[in-house]
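Every protein chain except one is present and positioned as in the full complex.
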Amino acid sequence: MSELLEFGKKILKNQPFSALLGTELEVIEPGTAVLSLAIRPDLRQQHGFVHGGVVSYLADNALTYAGGSVLGDSVTSEYKINYLRPAIGDKLAAKATVLSSGRNQAVCQCTVIANGDAGERTVAVAQGTINKVDR
Amino acid sequence: MSELLEFGKKILKNQPFSALLGTELEVIEPGTAVLSLAIRPDLRQQHGFVHGGVVSYLADNALTYAGGSVLGDSVTSEYKINYLRPAIGDKLAAKATVLSSGRNQAVCQCTVIANGDAGERTVAVAQGTINKVDR
Amino acid sequence: MSELLEFGKKILKNQPFSALLGTELEVIEPGTAVLSLAIRPDLRQQHGFVHGGVVSYLADNALTYAGGSVLGDSVTSEYKINYLRPAIGDKLAAKATVLSSGRNQAVCQCTVIANGDAGERTVAVAQGTINKVDR
Partner (left out) sequence: MSELLEFGKKILKNQPFSALLGTELEVIEPGTAVLSLAIRPDLRQQHGFVHGGVVSYLADNALTYAGGSVLGDSVTSEYKINYLRPAIGDKLAAKATVLSSGRNQAVCQCTVIANGDAGERTVAVAQGTINKVDR
């Protein structure tokens, strides 16, 4: 396990909300990050799909991790998400990549994929700005 | 309690993820909706602030409720959120309003406010599109 | 005429693209800006409405002016726009306001209004991030 992955996993463990949702950091390398979570009944909305808020949370967090992989300690300043289809299945994964970065800011895109019996389907795409945390 | 509020509360109760987070529907009237939740330790990120994913979730859900108040059964198709400052305090509330609506679609804006000892502070603003669910 | 308005008008005059479109700076005060242009036939698309690109341009520029009114020399880093209805009439005006600002960054919203025989109608709403230009 790389030092960056180990460090990223430690931060995730320190996010109580990520622990509540069961999020795992699968990949973090300079310019990219993959977060995933197991789809549980308590993450759903009234129609049985994963709640949009869970999809957004995972995209947002993956964007921050991707940006953070090149900037260091970072926060998402803003993002936009389009939901493409209902999220169903066993597992949700968000893969984010850095499109452009400077000293203090990175622009990233993210794809959220649901995995299950029906195969792998893209359920959302997001684009946002990550800012380095000022000290 | 109006019929619309009663109906909205029932839908919220049927969203397991909203139950997990403890979300309450405070207001729903044609063109506007307010959702809130108590800030609990397990909704935080590593710096002690409410996780951005919780703020996004609440904004997204408030946008859907506002859109749904004029369209009926609806989903958020897309939205954009800007985080303005860290969310701290006791309570988070998202107030969404419909700016424009047609037969199948509504455009809404949302303000997310954190309440606590430090008073009331706007922590995020969002804008998005709500679509009526096709039957 | 305030110094800020005079300065803002001078910058606009130095934007060849704004001169091409005939944009006027109507208002600029700390935290707000209004830009407008006369709707001419050559600003239209194939259905006779003002081209979305013109509406976007005016929103983007108004966002920058609003942000610049509190930050100084600035650029739009990103924004999102929802078109609400076709833009027709004699005049288009974009009014932008600062929602939140720090040392280097401001978050602004903008409403674009079309004026004509049919009265005044909101045709688009935008939200974005303005960044101070680093020297």
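Every chain is named by a letter (A, B and C) in the order it is written, and numbering of its residues begins at 1.
Rule of thumb we're sticking to: contacts are C-beta pairs under 8 Å (C-beta built on N, C-alpha and C of every residue); 3 or more make two chains touch, one makes a residue touch a chain.
All figures in this text were calculated on a predicted structure; none of them were measured in a lab.
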Hidden-chain contact residue, picked from the options A:44, A:80 or A:132: A:80
Absent chain, residues of chain A that touch it: 80, 82, 84-85, 99-100, 107, 109, 122, 125, 127-129
Chain B residues that touch the omitted chain in the full complex: 77-78, 80, 105, 107, 129, 131
Touch list for chain C against the chain that is not drawn: 11, 14-20, 41-46, 51-54, 56-58, 60-61, 64, 75-83
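By definition in this document, only the chains that are shown with their structure count from here on.
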Chain at maximum distance from chain B, centres defined as averaged CA atoms: C
Centre-of-Cα separation between chain C and chain A, whole angstrom: 33
Interface hub residues of chain A, defined as touching at least two other chains: 77-78, 80
